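Pasting in a structure now, in structure tokens, and then I'll have a few things to ask.
A single protein chain has been omitted from the complex, and every remaining protein chain is retained in its original position.
Think of it as A and B in the order they're written, each chain with its own count starting at 1.
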Amino acid sequence: MSKHDLLPDISKPGKIGYSLPELDVPPSELPPENLLRKELELPEVSECELVRYFTALSRMNYGVDTGFYPLGSCTMKYNPKWHEDIPSLPGFASAHPLQPEETVQGALQLMFEVQEYLVEITGMDAVNVIPMAGAHGELASQLMMKAYHQERGDRDRRKVLLTDSSHGTNPATSSMCGFEIGIISTDSEGNVDMKSLNTLMNDKVAALTLTLPTTLGLFDPHIAEISELVHKRGGLLWGDGANLNSLIGYVKFGDLGFDCVTVNLHKTFSTPHGGGGPGAGPVCTKQKLVEFLPAPLVTRECGRYKLVAPAKSIGRIGGFYGNFGVLAKAYAYIRSLGAEGLKQVAQDAVINANYIKEKLKAHYHLPYDRTCMHEVVFSHKRQAVKGVHAMDIAKRLLDYGLHPSTVHFPLIVDGALMIEPTETESKATLDEFIQAMIEIAKEAETNPAILHSAPHNTPVRRLDSARAARQPDLRWEISETKIEQ
Amino acid sequence: MNPKEYKYTREHEWICLEPGNTGKAGLTKYAESQLGDIVFLDLPAPGTQVQQFEKMGEIESVKAVTDFLSPASGKVVEINAKAVDEPKLVNEDPYGVGWLVRLELSKPSELDALMSSDAYDKYVESLSQEGSE
Partner (left out) sequence: MLSPYLPNTDADRRAMLREIGATSVDELFQDVPEKCRHTQFSLPAPLSELELREELRHLAESNTNLEDYACFLGAGSYRHFIPSVVDHIIGRSEFYTAYTPYQAEVSQGTLQSIYEYQSLVCQLTGMEVSNAGMYDGSTAAAEAAVMACIISKRDKVAVLNTVNPIYREVIGTYVEGRDLAVETIGPDASLPADYACLIVQQPNFFGCLEKIEMYVQKVRDVGALFISIFDPISLGMFRPPGDYGADIAVAEGQPLGIPLCFGGPYLGVFACRKDYLRYMPGRLVGKTVDVEGAPGYVMTMVTREQYIRREKAISNICTSEALMALAAGVYLAAVGKRGLRRVAELCYHKAHYAARAISKLKGYSLVFERPFFKEFVISCPLAPSKINEVLLQERIVGGLDISHMIDNGMLLCVTEVNTKEEIDRLVEILASLQGEGTHE
């Protein structure tokens, strides 16, 4: 097997990677020819070769278990290992979602308790755990807010306001709900520009969507004013809870004035990222929006758990009840830490980020020099003078065996480097990262070429994205007579 | 730097008048350098009516998408098939072989509203200064 082989290269007619029993019933007549497929061209590999192949692939990957992963707003914290065993517990793994409710009370109880814990943690009144990602939760939220206004006969509210630092999913969601968007600027302190908000917030606006702390890692101290202004003009305040890791156990979104928030179980609640999912993005809401929640929710009546559809639900947003396997891990996480532990999580996350901020601000431009929360945003401004950009810094970090921070987001900071260490990193790891960043800052001065050509020590070198987009090669092909790639 | 005989828009398109009331249009050097490696051109079909300063297509790079606005009103008579096949030509030679569309102008006097080469040079310089503050 060569390093660059794909499945068709390993495949050979006659190999099998499965083991199935013989047919134990008399065969039936096959359906008419015109319904059947002529050929099925899939690879044929043995189990041995399959395992070796995927094992080799895994070794080219970097995960949280491999090393530091300071991606801003992603909260790449440690994934407790025993949680991985939970979905395979007998009774969970083979629970069919359409089984009679009385036969799945344990699963329904777990979902109910997660709902309750999230109500408490966010300071809301009800939670639906179906959304299978943050963006899915955002979709549910904006549909709910739309339904709320329409129910009240307020049909002219066709706009949603966002900040210029918002994540791309926020405006994309608004479009999916038929809303136009209005953009509020960020002021020089890194807070919502109140003048901008005052101008744009009117009775044609359904909601203000806000990430708090913001994607700059900053807590906007004017949140009470913002909430008052939005509510006074009849709008709703929605929160993107992606940055909950800085507030959990400390502050409730409900107390800050939010009507509805989504949280990310694959961020704050330690469930693994899986290379891009599965996740879960429960939607948590105050009483005024409860009747619009997606269907179904779990309720408890006389000790029995049931699935019910809220009275004026926006409807179903998924096939079943969300990502149960993910919910189960978040459940275990909350119960292993409790209120005190979760508060410690927020405190350690914030200490770690501020420590990095202090140690690196002499070497990298800090656009907002104030206390940050769980993440800190630097810019490549100083290095850009020497022709070194955020992406080069990121690629060079790979040579130090560290995963880079988020780069070039938020868009309002030129060449942003968004660093979120999380609370599961030791001071020793932080010091190692800080040291590497300081070395790289020096290299930017003395040897920028090495940054432009980075990375050097990774399984592949810097990849040609332009070529991938200009000449899309999105699959190999096996046809009966030949193998093409 | 920017061809003297071309005219320019604030959104970084150029137009070059040809004999017989047609004009070639494309993206400026500033636009292509901001976009980075261009990977796909979404251009209007020949026959399409266009209005000055309104969107007539999209230009995609690896990391961004930008609207391609028409520098003049009229009808699209030709698109640069070579550039469509090889979008990197727009990066390599945005004023020459990387042209995008040929228009038949309906209101040639509209070109008076566009910037001359000198004015555009100054405009681009002011943008670069803003960026470094």
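Everything that follows uses one rule, which is that contacts are C-beta pairs under 8 Å (C-beta built on N, C-alpha and C of every residue); 3 or more make two chains touch, one makes a residue touch a chain.
This is a predicted model, so every value here is computed, not measured.
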Where the unshown chain meets chain B, residue by residue: 39-40, 42, 60-65
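Just so we're on the same page, only the chains that are shown with their structure count from here on.
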Chain B-facing residues of chain A, complex: 408, 414, 465-466, 469-470
Chain B - residues contacting chain A, complex: 36-37, 39-40, 60, 62-63, 87-88, 131
